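What you see is the complex with one protein chain gone and the rest in place.
Now for subunit A:
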Amino acid sequence: MTEQSPIIQLENIDVIFEQKKQTVHAVKNVSLDIYPGDIYGIVGYSGAGKSTLVRTINLLQKPTHGNVVVKGTNLASDNGGNETYISSKDLRNERKKIGMIFQHFNLMNERTVAQNVLFPIAHLKLSKEQRQQKVTELLELVGLADRANAYPSQLSGGQKQRVAIARALASEPEILISDEATSALDPKTTNSILLLLKKLNVELGLTIVLITHEMQAVKEIANKVAVMENGEVIERGSLLEIFTAPQKQLTKDFIDTATNLEDGLRKVQNQTIVENLQSPDVLVQLSYAGSSTDEPLISTLFKDFNVSANILFGNVEILQNTPVGTLITILSGQSTDIKAAIASIEANGVKVSILKGALA
């Protein structure tokens, strides 16, 4: 899949806001390659620079330094520190190839759903029938075909976002930028919008750049993730890599928000059985991804090592069709047996970390 060339290339992007009193370095030397068909999640706390970075893709934000290349066209070029941009006429054309949706939908209040959806292709001079057909097509795609003549104020948040998605797709872009598109929605509506985005990704081959501060959203549909902090991308990789082997503390924090792990850990620690843990018993966390889940590992522990496992917490996620699991369990038995058991578990590709107690 990655044999192809990137559909979006950001190279050494810097965005510096010069203000009267201070200079804000909002994006610091970020490079990002996004490939056709990706759903690329960009996560980070408020102020990390996610919007600023992503807005350079369609030059809503002009980068101070760096190259922006979209579908082979240079929108911004860094010629040895001298930044040049595509002409505004050409930029308008390029922007039609990039759809965008927003946290607050940004629909025009005084236009009907149909008029909003047609806005990006007003220049096409379609006949009345063609426009009608286009509207129906787009609204059916987002599941709102019956609301063409409603005004945005008559729609729920989720419906508004669907209209915004239909509008973003009107000019048949290959790229969709989503800036916190689900942040103003309740969890159930969020999920339905995410599923819609996933459907568009699969059915239309739409490449999606998904900015969010909710790791849950990324976990749901993204295949790649970049984590931003203070204007920098501090960690990036496939969804599976990020979830199973996060390197940075911030990444771990984000993952915790998307799984019940942190919560589970806290509850486990408070149990009397854990508080009264006797040496040489240990409290361990087992993390695994992929096929090892299928092995009846735990049940073999007693049989093979005479070690009993008391499972206190378990969590399994399916990420990109791969099961990713966590078990928190007390291993009890002879000290040497426990050691041998852990070695055997690790040999099966499961990560073991000791939460309480120590191996003698």
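As a convention for this text, a contact is a pair of C-beta atoms (placed from the backbone, for glycine too) under 8 Å apart; a residue touches a chain by one contact, two chains touch by 3 or more; residues count from 1.
Here, contacts and distances are computed from a predicted model.
Q: One chain of this complex is not shown here; going by its UniProt record, which of these names is it: "Methionine import system permease protein MetP", "Transketolase", "NADH-quinone oxidoreductase subunit F" or "Cytochrome c"?
A: In UniProt, the chain excluded from the picture bears the name "Methionine import system permease protein MetP".
Q: Of the listed residues A:His25, A:Arg111 or A:Lys351, which contacts the missing chain in the full complex?
A: Per the contact definition at the top, the residue touching the missing chain is A:Arg111.
Q: Have a look at A:Gln9, A:Asn58, A:Thr190 or A:Thr326 and name the one touching the chain we're not showing.
A: A:Asn58
Q: Of the residues A:Pro63, A:Pro120 or A:Gly357, which one touches the chain left out of the display?
A: A:Pro120
Q: If I consider the whole complex, including the chain that's not displayed, which of A:Asn93, A:Ser279, A:Asn310 or A:Thr336 touches that chain?
A: A:Asn93
Q: At which residues does subunit A meet the chain that is not included here?
A: Residues 58, 60, 91-96, 98, 100, 102, 104, 106-111, 119-120, 122, 151-153, 167-168, 170-171 of subunit A touch the chain that is not shown.
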